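A single protein chain has been omitted; all remaining protein chains appear in their positions.
Per-chain residue numbering starts at 1, and chain names A, B and C are given in the order in which the chains are listed.
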Amino acid sequence: MANKTYDTPKLDELESGPWPSFVTGLKRLAADKPMIAGVLGQLEQSYTDRKGYWKGGTVGVYGYGGGIIPRFTELKDADGEPQFPEAQEFHTMRFIPPAGMHYSTQTLRDICDMWEKHGSGLIALHGQTGDIMLQGTTADQVQECFDEFNEYGFDLGGAGPAVRTGMSCVGAARCEHSCCNEQKIHRMLINNFLDDMHRPSLPYKFKFKVSGCANDCMNAIERSDFAVIGTWRDAIEVDQSEVQAFVARKGRQYTIDNVITRCPSGALSLTDDDQLEIDNSSCVRCMHCINVMTKALSPGQERGVAILVGGKRTLRIGDLFGSVVVPFLPLRNHEDYERLLEIAQEVVDFFAENALEHERVGEMIERIGLPNFLEAVGLEVDPNMIREPRSISYVRMDDWDEQAEKWHQRQQESAAS
Amino acid sequence: MANKTYDTPKLDELESGPWPSFVTGLKRLAADKPMIAGVLGQLEQSYTDRKGYWKGGTVGVYGYGGGIIPRFTELKDADGEPQFPEAQEFHTMRFIPPAGMHYSTQTLRDICDMWEKHGSGLIALHGQTGDIMLQGTTADQVQECFDEFNEYGFDLGGAGPAVRTGMSCVGAARCEHSCCNEQKIHRMLINNFLDDMHRPSLPYKFKFKVSGCANDCMNAIERSDFAVIGTWRDAIEVDQSEVQAFVARKGRQYTIDNVITRCPSGALSLTDDDQLEIDNSSCVRCMHCINVMTKALSPGQERGVAILVGGKRTLRIGDLFGSVVVPFLPLRNHEDYERLLEIAQEVVDFFAENALEHERVGEMIERIGLPNFLEAVGLEVDPNMIREPRSISYVRMDDWDEQAEKWHQRQQESAAS
Amino acid sequence: MAEAQTQPRRPIESGTPDPFPHMHPTLRRNFGLWKYHDRPRPGVLHHVSHTGEEVWTVRAGTQRQMDLATIRSLCDIADEYADGYIRFTIRSNAEISVADESKVEPLIKALQQAGFPVGGTGPSVTMISHTQGWLHCDIPATDASGVVKALMDELHEEFINERMPNRVHITTSCCQINCGGQGDIAINIQHTKPPKIQHDQVANICERPSVVARCPVAAIRPAVVNGKPSLEVDESKCVACGACFPPCPPMQINDPEHSKLAIWVGGNHSNARGVPSFHKMVVAGLPNNPPRWPEVAEQVKKILYTYRDNARDYERVGEWIERIGWVRFFEMTGLPFTKHHIENWHGSRAKLNTSAHLRF
Partner (left out) sequence: MAEAQTQPRRPIESGTPDPFPHMHPTLRRNFGLWKYHDRPRPGVLHHVSHTGEEVWTVRAGTQRQMDLATIRSLCDIADEYADGYIRFTIRSNAEISVADESKVEPLIKALQQAGFPVGGTGPSVTMISHTQGWLHCDIPATDASGVVKALMDELHEEFINERMPNRVHITTSCCQINCGGQGDIAINIQHTKPPKIQHDQVANICERPSVVARCPVAAIRPAVVNGKPSLEVDESKCVACGACFPPCPPMQINDPEHSKLAIWVGGNHSNARGVPSFHKMVVAGLPNNPPRWPEVAEQVKKILYTYRDNARDYERVGEWIERIGWVRFFEMTGLPFTKHHIENWHGSRAKLNTSAHLRF
């Protein structure tokens, strides 16, 4: 089937070089897929004009309010006719991958086959929010395509003012640092909010991401509204003989310069006989020493997660990191997981009802203040939530005694338990 | 002369204990000075009611608009008569001490004698802005008192929206860390602005403070609008034999734990034979290593000052530290000192014309932005002025090329010179 | 089909699929039991379990925007060498695991032969994280796939080797919304002119109050232009952020000439050592120059190699600069320091040097 193709001298320059070329891939597809031929033509025009030529629109599947990103060409000739009519439509379907982005090749092949049938054959693995992005189909194809994928086992992710597709790191599946069951947390959270994902009616988007430790390989603290980060509460596990082996291999000076002095909390000290002393009460669980001496050190055994709320990127008030709202939640049993879900539900509900239009949860917290947010979602204040206490005296503390009493009470209760 | 005195059971409790008691002093004065007897009476009332009883007013000397802090009692009986009539007036005269607060005892005795004659005999050495506070006189005494002090060699300090009395550390007079002639800078600056001190017409107060090094014993960076801090540009001077002596005396571990690892810029390293290696290009001139090893280390020889503008305490927008507007100004010769004065003059002039009423220079800079301020006072931007570059993309950079060119030009010029 | 559309099926709201059926059996068996790992060579991770089992994972770069043949060739390789399992990283690298050390080398060869560079592990420059751009997005000022391909060609050697002080995470974003993350080095669009408004279209397309609300500096107000309801921008206030453009396409912010590229450095999501930090702008005004953006590549390499040659082990880009100071950074890279580097957004106060810590 010889399709019409267009000259793409600029894009062709992206075919050379050692890195895999998306242009070569597109050209391969263009042979069978007129839509991609048109897309290449339009893209070449973008490269020439330094201008984008897509616009949005409305395309969806029955029962869902999101998950499809519609694209219609704006590149028209004088008569208003599309310059590349094959690429008049070029919609993306965002499907949710298995947590951790694991695939059996069989599944991947099936995805390819289904998409070859219903779409352009262009697939991004993955979008920055973690979706399988099936790019390039027409409005009249999306329902059928969705039905087939959906029957096969895939569901559409979020778009618009909705809970979005979540992400979790490889974690427990292949990482010694993992402090929690990332996949389980991830699936539990997302699959609890499918209604908010598929029928967008939140003030704005809401993202969950899960990283098994403070290395935060999912960039969760900045790139999600609700970040779950694995951590531990007891002492770092030390295998002193492996410490000695490390020092023997790398040298004392190297160990001091690269491990001891790099601890952000001055919690490490190397004795003269190469034993590692750790002041676990100062340790901030940053992961550095464990990263470097992975054979000798591991996170403690009393593991759980911290929750940070409010990360996002630039729009409106500038980038925000999420901030700690739960310093430690153990996840030992069903009740613990239920508690995690309950917290997420409280946060999403409060966000749904109190955020302004197009306001992210982080912006809302900034607007109303962390204490009010905590109170609203039923969480207690904790010094782990702050870098340092207030340094401005402009505050009303009429109820100091009452607040102080609350703390003392909680301390007594936790001492008793 | 037996004055009327009042019972002060509460204040009397402050006569016991090892610290010198201001109450005992006041009582001593009260024997001769009815005003102080009254003040004690009123103060006792304050201690009982937990309430202050002074109010302001207007008292001054001919030719000056400030320097006197008037106090009138508000503690009146039912008929509006002062409860302690002796303390109806209790004004403070703020005199400027010699830079560095050095006194010959003769001068101090003369001050005492003059104040015994014209006032209550109560003297604070010194106020937080560095004034000799002669506390307790009446409106009809101030002119005469001022005249005598003024003839003797003392001048009134500032009050109100004026340049205030300055402060400088003991510095070169008795401190090995001194990187500049603090007294000279101090006197030059203040004595250049006497008109702005004595005839208050600035938008708000303006303070100068001078510290001879980054230890900032004058708290200049926060507590003055214009802080001058001594520093150096070349390498720290090291006497390696004194380093070795220090290590021998204190121990290697101690030296590493207290000097090497405490360097904020990781610029220090101790060799195996106890030589100190300093990466002077990373060193931030914090003074720590020099403080601890004062015999072995000294500031470099290419000395000068940094200028930070905008420090203040709480009112309006919360505490502010001054921020760097001149990273380094050598003070080798007359022209250099003239340049310092010129910068100060530019800053005060721009402040005078552009600050809102009751706005400090730091608040004004916050309002208009540092780059605009720098441009207005004729200073060039420098990376030393920032902790780190912008992280928000909300900025208009139409003139990027022009700004970049400026920098390159300056670099070329300074390379050529 | 017409019938199917009148009687559509109800979706199965299955959400996120269970990964266990998709996981390599060795990973599945040792889930949560890993003890440590090392890297026998660049591109290969060797994980050892408390059970004694081991797994070797080979990481290979992809173009993310993949055609069917590319994905199928990855599947072919995974089938031949690795029991039919594969995963993708957050940076669109493919990871294929084997439980048998002897399969590592053949697997690497097969990947390389098929055109997938092996690397991206440890202290290397891994794949640049990637957004949509001209290929698909409706608001881009540049093309992400193109910028990334051009850069990865230049940085290929740094992907297949591990010779950086620490891992280098580069990100791109194709408009100022910034779908890309914080980066050790980030290449982002920076508009320099206010939007050009196509006044005749505003009334039809834009919900004016909501456009007004989007502007971070309140520079937009409703106005009547040529007798039609439209919007007006106070150009002296406008920070050219483009936030008004998505809700109102007639507010053309993209400009072939004036939408420039800027490079930011020192962003860091991990909590290792320091807390997460935002990247900071170091150079702007770079031309948006397809298809290979050579001016961008030049600056990125300048920064990257200055970092490589000067940072200490484990220092990320931002940590290195924090230690040596910004004065030295601008000196070493020869980049200009301008007034635009001085933050002027809310909270900018915290970015000023309010101390006598100075470097010369």
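A few comments on the model shown:
In the analysis below, a residue touches a chain if its C-beta (ideal position, glycine included) is under 8 Å from a C-beta of that chain, and two chains touch if they have at least 3 such contacts.
Please read all numbers here as calculations on a predicted model, not as lab measurements.
Touch, as defined at the top, links the missing chain to these shown chains in the whole complex: A, B, C.
Contact with the omitted chain, checked across A:Ile96, A:Met167, A:Leu202 or A:Ile221, is made by A:Ile221. Residue A:Val324 is the one among A:Leu14, A:Leu75 or A:Val324 that touches the chain missing from this view. The residue touching the chain not shown here, chosen from B:Ala267, B:Met287 or B:Val325, is B:Met287. Take chain C: the residues that touch the chain left off the picture are 271, 275-276, 346-347, 349-350, 354-357.
Think of the hidden chain as still there; on chain A it touches residues 214, 216, 221, 229, 231, 233-234, 264-266, 281-286, 306, 308, 320-324, 327-328, 366, 369-371, 374-375, 381-398, 400-401, 403-408. Touching residues on chain B toward the chain that is not drawn are 10-11, 13-14, 16-23, 25-26, 28-29, 39, 43, 46-47, 49-56, 61-64, 69, 71, 90, 92, 96-109, 111-112, 115-116, 121-126, 128, 130, 135, 140, 143-144, 146-147, 150-151, 153-156, 165-167, 169-170, 172-176, 178, 181, 183, 186-187, 190-191, 194-195, 197-198, 214-223, 257-258, 262-264, 285-288, 291-292, 294-295, 298, 313-319, 321, 357-358.
Note that only the chains that are shown with their structure count from here on.
Averaged C-alpha coordinates put the centre of chain A at 50 Å from the centre of chain B.
In whole angstrom, the spacing between the mean C-alpha positions of chain A and chain C is 13. Contact with two or more other chains is made by residues 314, 318-319 of chain A. Residue positions 176, 178, 216, 241, 278, 345 of chain C each touch two or more of the other chains.
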